[in-house]
Structures are given as C-alpha cells and as structure tokens.
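Removed from the display is one protein chain of the complex; every other protein chain stays in position.
And now, chain A:
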Amino acid sequence: MALGAAMNINRPLIFAAAACSALTAGPAFASGGDAAPVSPWVSLAYLVAGVFFILALRGLSSPETSRSGNRFGMIGMAIAVITTLLTHEIANIVEILIAIAIGGVAGFVIARKIKMTDMPQLVAAFHSLVGLAAVLVALAAWLNPEAFGILDANGQILTVSRIEMGLGVAIGAITFSGSVIAFLKLNGNMSGSPIMLPGRHVINLGVLAAILGMIAVYTVSPDGGAGEGWLFLAITVLSFIIGFLLIIPIGGADMPVVVSMLNSYSGWAAAAMGFTLSNTAMIITGALVGSSGAILSYIMCKAMNRSFISVIAGGFGAEASSGGDGAAKVDRPWKRGSAEDAAYMMKQAESVIIVPGYGMAVAQAQHALREMADLLKKEGVSVKYAIHPVAGRMPGHMNVLLAEANVPYDEVFELEDINSEFSQTDVAFIIGANDVVNPAAKTDKSSPIYGMPVFDVDKAKTVFFIKRSMGGVGYAGVDNDVFYMDQTMMLLADAKKMVEDIVKNLGH
C-alpha cells in the first residue's frame, strides 16, 4: 500500500524531472545540469544509427540483399560509437581504444575460426557477453549516475531510471547466466538432458518474485538509505541465479527455443539501458532484437506444437530413457539396406528429397551429402532438401550447414513448401532426423509429439533412413513407424561414413 502510494505521488515528478534533465543534460549524457545544451545533431546521429540497424535486418529478407544489410549494420554501429566518442570529454581515449582493440581482435579471430557446426554455441556465448556488458553498464551507472545524466535536482537517481536500471541489470544477468548454461549444454561440457531440481517451479517463481519485489523497493528507496547499496547488488546476484535455474531443466532439442529466447532477452537488456541513457540507437536496437528473438521463439514453439510455457518449464525428453513402449520396438520387423542399395535406387529415381537433421551436423556429413547430390544430379535425378524449422540446435542451423557445403539455397525448401511433394517423390533420404518425420505426430494422440508438423516421408515410394543403430529413439523418446514400413530401408551407420560409401557406389 505504502509502496503504491509513494509511486503515485512520485510519478508526475519523474516525468517532469526526466524532461528537465533531457533539456539540460540531453541524450548525450553531458554531466550535471550546467553543461552546454547538446546539439540536436547528436540525437539525430543516434537516430540514423538506429535506422541503419533496421535496414540491416530488412536486408535479411533475401540472400541477395543480406550482405548489404550486414554492411548497413556495421555503418550503424560505427556511427553510434564515433558519435559517443566525439560528444564526450574523454580523458582516457587510449585505454578505451585498447579495450576496443582487445575485444575486436578476439571477436574477429573467433568469428574466423569457428566451425559452422558450432554456431549455436557461438551465438549462446555472444549472448552471454551482451548480458554481461548490460550488467556492467548498469552497475557503472549505479556507481556513477552523474555520468549518465540520471540525477534529479537533489542529486538523487531519478525514480524512472531506477526502474530501468533495476530491470536492465536483472535481464542482463539472466541473459548472461542463462546463456552460459546454454553454451555449456550446446558445447557438450554439460549433459544435454534436463536437470530437474525438486520443487523447481516453486523455487523459480519465488526467486523471480523476490527480484521484482527488490526492484520495486530499490525504486522507492533514497540513495544511501538503509541497505540501498546491497539491494542493487542483491538484485544482480539473484538474477544470475535465476538465469542458471531457468535453463538447467531444459533439454538439448529445446535449445532452438532457448537460444532464441536469450536472443530476445539480450535485446530487452540493451533497450533498458537505452532508456537509462535516453539513447535512441540503443532503444531502437533493443526493440528490434527483442522482437526478433521473441518471434523466433514463437516460430520454434509452433514448429514443435509446444507452448512457450511448457518449453520454459523444461523437463521435455527426460522420460525418454525410461523408454515408454520398450517392448514393442524390438519385436517389429524392419529392413536393412546397404550403401549399394541406396546408390542403385537413387540413381534409378527421378526425384530425391533429402531430410537432414541434427545428426547430420554431429556427423559433419554435409559435404559428403552435397557430393552425393551432385553425382545424382549428373544422373539426371532431381534433388531437393527439406528443412524442418526445428532441425538442428538453433533456427536456420541446417540452412547454414548446407550453404557451407555449397548447396545452392534455391534447392533448400521449408516444411510447408515441400511437404506436398513427398507423395510424388521416389526417394526420401533421411539423415540425422527422426522426430520431424514421425507420423505419430499426425495420428497418435497420446504421443508427446502429437500435433507437431512433420514431413510426410511415409508417402514417398522409397525411404532411406540413416541412423546409427536401431536402439536409439529420437529426442522425444518415441518410436517411429517409418522404421518398419515396407518401403523403408534402414542404413545403420555413422551418417558421414554411410554417405561417403553411397558416393563411392555412385561413382561407378
């Protein structure tokens, strides 16, 4: 009650104070109220930077325009950084340039060396850095509010800035620790299977409520008041902990959602700090990145027919090892094929659709696969690739790997564009995918993947299914009827080795 009342009384003051500080200190954060008014050109420069960032994303609407889009992003960033450096009295430009150089070289080297199969880890690692930078900036703003132009006439941090900083530090910290866990899981340093703490929902909700409560208390407590300093640090620490707790129960194949979600968080963290600095470039970027990550999470959830809440609650795939219908899967008859069979059948075929999945990435089979496709095309076979939105460990993962292997992007199709073609296709060639071709998603209401959009590979005349062994089931832990169909031949081997053998057999 008291808290609400205090906020209500303060509110008109907040806006008045914010307006005053904007007039005097302005968005370029000149310190104190007595600084010279900031030229509107500075605000304009940040706005232009923001527009360039919009153009950067716009460019990605097609591969042809994407490269110029990326350049726009670089220009926008250069404008933002140079404007900041030029409009501030900087005592230690050397130190700053050294810091940029260290980070820049490290980033550049990593970007050059990283393997394309490791992209999900890299993106998770980059997210963690954005989160950590947001935390550090929020802490710096809290320690030195004058520099950020967020003090009111009495030398107190503005109430609205407190909310922004509190949210900024919390979201930043969650992004950091969550991304670190995501990185460890994707990189294989930590098991991909969900880690379930007893009572985790209660713990998580409790910690989240505590963070929000502390931000509220911090917002209304005066500077230097009892415990004010500890409060901000406690918000930071608890947010680190909740980021950790939120991601550990989420399993490997749900990582596309997690990575997208953390992408979104890193945007909101940047936006929150943009509010603190009244900086349009940061606000526009934060909003863009925030919505981008949110949309990607939505697309991923939809492609698995799962709600966002159920993904975040975690634990999916944990029951897999206890093997739902263990007895049934051993007894059913299936046919084993060989590399020669596959080579022969595909050479005779008119059309082949390749369905790659995460297993292809693990086996690094994309180059051999493209070689196989090239040989088939030489024989006059039409070859297409079909990619499920959640194939791989991040959105678009398979597309990048195929592009790396020089597969032209106009041979690669999305689920809804190609699914109707399976019924007229001679061969469906499944490599490293499983759940995304499981017909149980269409028919079996009791299946955990029921309702998930899947490829109709069962309609193809012949199915080749590369799998390491008959024992393992997909991530969802469900048996796949495609294994046992009359027209299916199982190719049991390492994906890369099998494809290479097929290539050899196609050779003569």
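One rule holds in what follows: a residue touches a chain if its C-beta (ideal position, glycine included) is under 8 Å from a C-beta of that chain, and two chains touch if they have at least 3 such contacts; residues count from 1.
Please note the rule applied: contacts and distances are computed from a predicted model.
The listed choices are "Biotin transporter", "proton-translocating NAD(P)(+) transhydrogenase", "NADH-quinone oxidoreductase subunit N" or "Tryptophan synthase beta chain"; the UniProt protein name belonging to the chain that is not shown reads "proton-translocating NAD(P)(+) transhydrogenase". Within the complete assembly, A:Ser43 is the residue of A:Ser43, A:Thr462 or A:Thr488 that touches the hidden chain. Between the chain not shown and the residues A:Ser177, A:Asn204, A:Thr219 or A:Asn263, the one that touches is A:Asn263.
From the options A:Gln156, A:Ser291 or A:Gln487, the residue with contact to the chain not on display is A:Ser291.
By the touch criterion stated above, the residues of chain A touching the omitted chain are 14-15, 18-19, 22, 26-27, 29, 31, 43, 49-50, 53-54, 56-58, 60-63, 66-67, 69-70, 73-74, 76-77, 80-81, 84-85, 88-92, 95-96, 99-108, 110-112, 114, 116, 119, 122-123, 126-127, 129-130, 132-134, 136-137, 139-141, 143-144, 146-148, 160, 259-260, 263, 266-267, 269-271, 273-293, 295-296, 299, 387, 389, 394-397, 399-400, 403-404, 406, 408-412, 414.
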